[in-house]
Each structure stands twice: as structure tokens, then as C-alpha cells.
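Here the complex is missing one protein chain, while the rest keep their positions.
And now, subunit A:
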């Protein structure tokens, strides 16, 4: 699974370069997020701009990531596509996460492909 991390100091941006977060890759997603965020202190922003499909398993995986990061390293979401936003709305989980319209600006040279 293709996740890309960009370290912005206090904020760790993780781009999901996949079009789906579903039952078939939910466990893998959780494990990769655990590895990518190890050692980071501060907010984590998940850029979902390329994700066009999520199911209840994928949503559960995102919640699991938020829980293992804990309140000290809040997980926030950015750039929800319409189909992903629909799942958050129908489950009312849009009220649980801080959701940004777009991901934070990344300065040149901050790219750090994982």
C-alpha cells in the first residue's frame, strides 16, 4: 500500500496514494500507519484527496489509527472526496474528526517518500 509521509515539523502529513481503503487492505493500512507515525510527536494529518472509495472496514481502520495515536497526537483528515465524505456523514463520524478542506501547504524539499 502506497502511503507517503511529509514531515512538516509539528505536523506529520501522510498522503494516501491509493484509490481505496477497504476491507481488503484495512489491516495493512493500520500497520503501515503505526510504522510511519512511530517516533512522531504532534498532529498527524491524513490526506485522503486521492481516495475515492472507503467502506466500514476502512473507516474502522482510520478510527483505530486515531485511537492508537492517542489524544496527544491527534489524527486529522483532509481533502475528503464526495464518496468518502458520504460515509463519514452517514455514520456521523464527521463529528468525531477535525476535517480540513485541503491538506496543508508543503514547502519545497519537504517531500519524503516512504
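Keep in mind that, in the parts below, a residue touches a chain if its C-beta (ideal position, glycine included) is under 8 Å from a C-beta of that chain, and two chains touch if they have at least 3 such contacts; residues count from 1.
Here is the rule we use: contacts and distances are computed from a predicted model.
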**Item:** Chain left out of the displayed complex - its UniProt protein name, from "Serine/threonine-protein kinase RsbW", "Phosphate transport system permease protein", "Response regulator receiver domain-containing protein" or "Succinate dehydrogenase/fumarate reductase iron-sulfur subunit"
**Value:** "Serine/threonine-protein kinase RsbW"
**Request:** Would you mind spotting which of A:9, A:39 or A:95 touches the chain that isn't drawn?
**Result:** A:95
**Request:** Spell out the interface residues on subunit A facing the chain that's missing from view.
**Result:** 20, 22-24, 52-53, 55-57, 59-61, 63-64, 66-67, 70-71, 82-83, 86-87, 90-93, 95-96
